[in-house]
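One chain of protein is taken out of this complex; the other chains stay put.
Right, chain A next:
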């Protein structure tokens, strides 16, 4: 680790101004950032912790009925407090990493990081959630821009994530055996506007919507409805833990399992 300054502001405005400093970085739960600091892969001038900002922590219900999660809310809190209103999302949060990770890692950090094998991006994209930052609202469809890249501008902070509640939903995750991130994870959400299917872990371009499956499931919400579909192996990740063909298979199998569980 290289030396850095540490700040823990109490308000979003204070955080925004602290982040204006050159090479300052936001710190959520530190579950991704601290390991990379330890490996000396990043050298921020300052870390600006967001976890002391009260307005960014907790789970509530918005006027429009959406589930609103503060950007600095740890996964364990989501697992506990979203369970009544959005069980599929709570179950996803409750299966991220281990208890230590869940008690420190935050939804804002996970989304800003946009690891191609992270779980939350699938839920956000399938739910058609809205990412609220200190400057604007970003629709999920416009937020994820490939591996580890998002629509966030430098210094922009995820303050809140707003999830409309689907009629039925489920997340089916196939764990990578070592990291237990998603080797492939599929979040399926049935909403008034149709079915949305978001896939994480599989594609070389990060989380994506499987539109063919969405169409078929919108017509008939059953595992059988996609029995005849397949995704091409082309563009799927190939690594120690899965070939592109294997991941393409998992996309379908996990989609079917999510539909059956929803």
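Please note the rule applied: a residue touches a chain if its C-beta (ideal position, glycine included) is under 8 Å from a C-beta of that chain, and two chains touch if they have at least 3 such contacts; residues count from 1.
The criterion applied here is as follows: contacts and distances are computed from a predicted model.
**Student:** Would you kindly match the missing chain to its UniProt protein name, picking from "Cytochrome c oxidase subunit 2", "NADH-quinone oxidoreductase subunit F", "Xanthine dehydrogenase family protein molybdopterin-binding subunit" or "ABC transporter permease subunit"?
**Tutor:** "Xanthine dehydrogenase family protein molybdopterin-binding subunit"
**Student:** Have a look at A:4, A:221 or A:246 and name the one touching the chain we're not showing.
**Tutor:** Counting the whole complex, the residue in contact with the absent chain is A:246.
**Student:** Just checking the interface: what residues of chain A touch the absent partner chain?
**Tutor:** Residues touching the hidden chain, for chain A, are 1, 39-40, 174, 177-179, 183, 240-243, 245-246, 249-250, 253, 257.
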